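Okay, here's the structure, questions in a sec.
The excerpt is restricted to a subset of chains, each kept in its original location.
Note that the chains take the letters A, B, C and D in the order they are written out, and that residue 1 is the start of every chain.
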Amino acid sequence: MVFLAPLIVMVLGSVQRPLQPPPDGLDLWPDPAQWSNYLAVSRFIPLARLLLNSLLLVVVAVPVTVVVTSMAGLAIVTARGGLRRGLIGVSVFMLLVPAAALWVPRVVLLRGVGLADTPLTVALLALAGTTPFYVLLFALAYSRIPVSLLEAATLEGLSPYAVWRRIALPLGRPAAVAVAALSTLYYWSTFMDPLTLVSSPGNWPVALGLRSLSEMEAALYPIYLAGAVIVTAPALLAFAIGQRSFFSAVERS
Amino acid sequence: MGAAIRRWPLAVPYLLGSLLLVIVPLALAAALAFTDYFGFRPPEFTGADNLVRLAGDRAFWDAVGVSAVIAVIVVPLRLFLAVGAALLLARPRGARTAVGRAAAYLPSAIPDAAWALLWLWILNPLYGPLPAVLGALGVADPGFLTTPWGARAGLVLVMALQVGEAFIVALAARAAIPNRLYEAIELEGGSAWFAMTRVTLPLMAPIVLVLAVRDIVVVVQNAFVPAMLVTDGGPANATLTAPLLIYRRAFEYGELGYASTLSVTLLVLTGVAAALPLWLAARLAARQRTRA
Amino acid sequence: MSLRILGAHKVFHARGARVTALGGIDLEARDGELLVIVGPSGSGKSTLLRAVAGLEPLDAGRILIGDRDVTGVPAGRRDVAMVFQEAALFPHLSVAANIGIGERARGSDRRAVEARVRSVAETLAVDHLLGRMPGELSGGERQRVALARVMIRVPAVCLLDEPLASVDAELRLRMRGEIRTVQRSLGVPMVHVTHDQVEAMAMGDRVAVMDAGRVLQCDTPAEVYARPATMAVARIFGPLPMNLLPVDEGTVVGLRPERVRVCLPEAGGRAGSVVEVEPAGEECLVRVKPDDANTDLLARLPWSDAPTVGDRVTVSWRPQDEHHFNATTGERR
Amino acid sequence: AGAPIRLQVRADPEEAAVYRSLISAYKDAGGGDVELVTVGREDHLTRLSTAFASGDAPDVFLINYRDYPPFVQRGAVRPIGPLLEQEGISTSDYYEQPLRAFTYQDALQCMPQNISSLVVYWNRALFKQAGVAPPAAGWTWDEFVRTAQALTTGSVKGVGIDPSITRMAPFIWSRGGAIVDDENAPTRTTLHEPGARAALRAVVDLIATGATPTKDQLAAQRLDEQFMTGKVAMFLSSRVEVPALREQRGLDFDVAALPVMGAPASVLHTDAYCVASTSKNPKAAAMFIAYAVGRQGQTVTALGGRTVPSLRSVATSPAFLSPARPPASSRVFLDAIPHLRHTPVTPSWPEVEDVIGTQLQRAFEDGVPLDEVLAEIQKQADPLLRRR
């Protein structure tokens, strides 16, 4: 219940009448419900455009993330000795790097190679696995696969790529689904990355739009909350639809 | 001599991506740490000046202290909640599990700003339900937004419940434990508690460890959004965490060079902090191995 | 306390198909008795053990331990010990901890457990491995560790699912003795699944022959060997499957390969030619294709009498060595 | 029409609409393409910094006076004076204070868009209810305190003041004190010196009367929201509050001059359009700025309610002054202009402000003795000022 409350409050708040004196705290029950707030959102931000950008971002970045991180995870699990320690060490080290330290150098670098400021600039992060955390996640998941399975596949003449594609990925499906879900959420809601990496508003994802809505006057908060619901809904909807298969994938060991 | 199986080429995309997006930028940041840099002109090399300044930068060390205090409380709490929820909801038991799982995951799906807004209301000293409930229970109101420790407690709550990620990861880890092992314990007449402490938790330990390291990093370095939106560092800098301070230093005061110095320092400090659970886990695992 | 299984039924639903793993099993393992179960792969042996242990709920039927009906009782409270077919070792625990985990689970003191672990490990010749992790063991070592985990306690019933499959011949011989000794000293019913016919005959007080989810015969090894109840039993039980020759309509004659004589063509009997010769120590296995039948005949002969492939021979046997079966029902006549 | 340029402004979504109409008006008037980037409060500087660092800075950006020192001192700005001259803008048509504030090393760096100042917002209904006379021009601090006390009843507090140096500065100046030793080249703070100290003392005394919101109330709701919901009868702020208060149905408010402790004084709030030193199209940038601060541009922004025009002719036009749209007494903003002063221009000023704000909060809300707080300010802020 503690967990569910925010959603309820958010939805209720989003149908409050805007432009009335801010209630003492949040007046929970709206009377009457003001559904027009949802239409009002696009008066303030180009909602459709931003949603589209976000969708594009997710569609590109999430698969790339899953592919890059799961391949790296498999490499870690099958490497031995120094190579293995090296890969894990690099990943843990990168996990420790503060995001704030990277914003400025990153944008300087990406501009230098001409990759800044596109709707997909943020998706580049997927090449680095989005976060090394996902790589470690895969490494752990794959370390549970009996070694003899991977060995058998190799003996059957499967290339490293085929071992990954045909054996490791399906066997590590829980991890893949988890990483896909987590990275979807990440790309759907990240706003610091696009804020620093993408200068043209036309290329912004919706989270950044929502971020600017969040700075509206208190009196307009219902509209912000409506925006928040619009932005949260796809994530939740995807979760609700996928939840069964998601958890069943997670469950199957 | 021999031929191990070669699958390291699979790591190449990841390593290249990391090189471009993390390692090289980090190297740049490390270089900037020894400069005066404001972003408008090329950086000026200043040698060890920034380090000297760092040594005497009380505000920064205070902020590191605040971050440490919060991390010490939040990280175990988050792990406890995430792993606890994962264990409780590991076995499908109909609709309640589904609802429970969705609920555990939800807060992480809600935009930060909305989440912060909600907590501003929940913690509100006058209208908030939490102080009211505490009052009704006869517990003294800690002053969630008004006193230093109250604000820290509030921040802890805000961060503690957003554990959807860790929850899912823990759930996946729990699911990966072969059922056969539980059958064996069951046959031996081991209690559920025994199975959890001797089988589940030790087998989940590596993942919990990674979660712990990551949580430390998240709380100590990246989670300035709650601090910024809920308490804005106040009251009297009681919740001015290291990342928030660095953020201000870099972007409000425009000192990108010195902010780099602070970031790199923080990186080193978190490295040390993260080494702690790693060390602890190694010790524990060694004990576990032989004892059962 | 005896173990009784009454009318056990279990159907799996695999990819739409129904697999009857247990098709109504009635079986009893008496107090202090070692009941061996043999049967072809997939005949439901593991399923039966798992049902007894409480790991697999039955669709119908009851399980009684002594006078206690444990059908609905959770596995943990049945007081049943079991060695799994694939040694279920805890990968994060050392061999010593793996062996001792049950005792620890039941709350024994660590010191006391350590001593017990060492002694049972010695019995099973794994004491030099106590500090290792399961990932560092060979296949047979793993099975012995799993066995040690069970032998450390005194349960109400003891179940072994092919615990010696990967153990070498010499050790196997020794462990067979050990298991029997332990079982006798415990005096509890023990059910032992094996594919090794020699093991079945050597160890079992009684042996139950299973096929396709049913118990075909349950009697002393000697009796089952001497008078198999059905053709299926005749094929399943024994160091070598019985030769089954359809003689006239309605009757099949069964002949143990050990009782088949192979002589030079001149002697009386059926003529045929040798299609295969397998050496087997002092003996050899000879497969003969009789001229007047489609079924090969298997014979076990002393190595000294071994023919070579292609030889023309005559096969014969004594009439009293014939077993007669009903060709349609498969039952003994 | 000139080359396309990019404009970055800090604006919340409502304000963004104003800038969008400004740009479309510019286009209608034959101007070139302007790409608008609106960024929220918190993110404006972050974006600017990273954009500058990566060489992708907007051609024109709007910046608040308080944030501007680092930018100008560190060479982010191309002096706008000569550019605007070419566009035929005569600075004499504009109020002088903001121009002076944005002049650095004798050159006009950025072109002010507005000239706001600190005023007292007051709730007409609560005044009527308490039977208190509306604030009169030139009212004294004591009158102000009495008014606040009179307004304080049950659930209503008389006045709310944020604990920040921009709120305190006018009183300090009015009382004859100073914030720093030298406004052009500050080397230390002077809040502990008698004039400033007395002004701060007066505020602490006001708080002690109970006429201001309690600590819990302050934590529970922002001052502007408390004003909207009738929980405080007066509060101090700049012009920025007007659009939101206007939207508030049933709220009858007006603005009044700040009370004086000695000489009249107020503090300058202003934003200006700057041309980035990295802009490749300074000409087009200047063309746009000329339009935006020109008569038409200023009228568009003034109608938004948010700004006090820096162009005299528009400031005195109905677009700004019309009493039909509250506050009726907008002229108060213009009356304050002669007494406007501004805070020092030095790169570390934003940080100094944060330090002072944090300490004042302790004095105002936690009851920490004023002298202890002032000593702490000295200790923390003075080194910052000395740092370049």
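The rule is simple: contacts are C-beta pairs under 8 Å (C-beta built on N, C-alpha and C of every residue); 3 or more make two chains touch, one makes a residue touch a chain.
In this text, all values refer to a predicted model and were calculated from it rather than measured experimentally.
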Expressed as a composition formula with the shown labels, how is the entire complex in this file built up?
A x1, B x1, C x2, D x1
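FYI, only the chains that are shown with their structure count from here on.
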With one step meaning two chains touch, work out the least steps from subunit A to subunit C.
2
Shared interface partners, meaning chains that touch subunit A and subunit D:
B
Name the chain whose C-alpha centroid is farthest from the C-alpha centroid of subunit C.
D
Rounded to the nearest whole Å, what is the centre-to-centre distance of subunit B and subunit C, using the mean of the C-alpha atoms as each centre?
55
Centroid from C-alpha atoms only, then distance subunit B to subunit D, rounded to Å. What do you get?
38
If I count partner chains per residue in subunit A, which residues reach a count of at least 2?
24-25, 103-104, 108, 211, 214
Going by residue number, subunit D touches two or more other chains at 42, 46, 49-50, 53, 220-221
Thinking of each chain as a vertex joined to the chains it touches, would you call that graph a line, ring, star, complete, or other?
other
Subunit A contact footprint on subunit B (complex, rising order)
4-11, 13-18, 20-26, 28-29, 32, 39, 90, 92, 98, 101-115, 117-118, 121, 124, 126-128, 161, 164-165, 168-169, 171-173, 175-179, 206-207, 210, 213-214, 217, 221-222, 224, 243, 246-247, 250, 256, 259-260, 263-264, 266-267, 270-271, 274
Would you mind writing out the residues of subunit B in touch with subunit C in their complex?
178, 180-181, 183-191, 194, 198-199, 202-203, 205, 285, 288-292
Residues of subunit B defined as touching subunit D within the complex:
37-41, 59, 124-128, 143, 145-146, 228, 234-237, 247-248, 250-254, 256
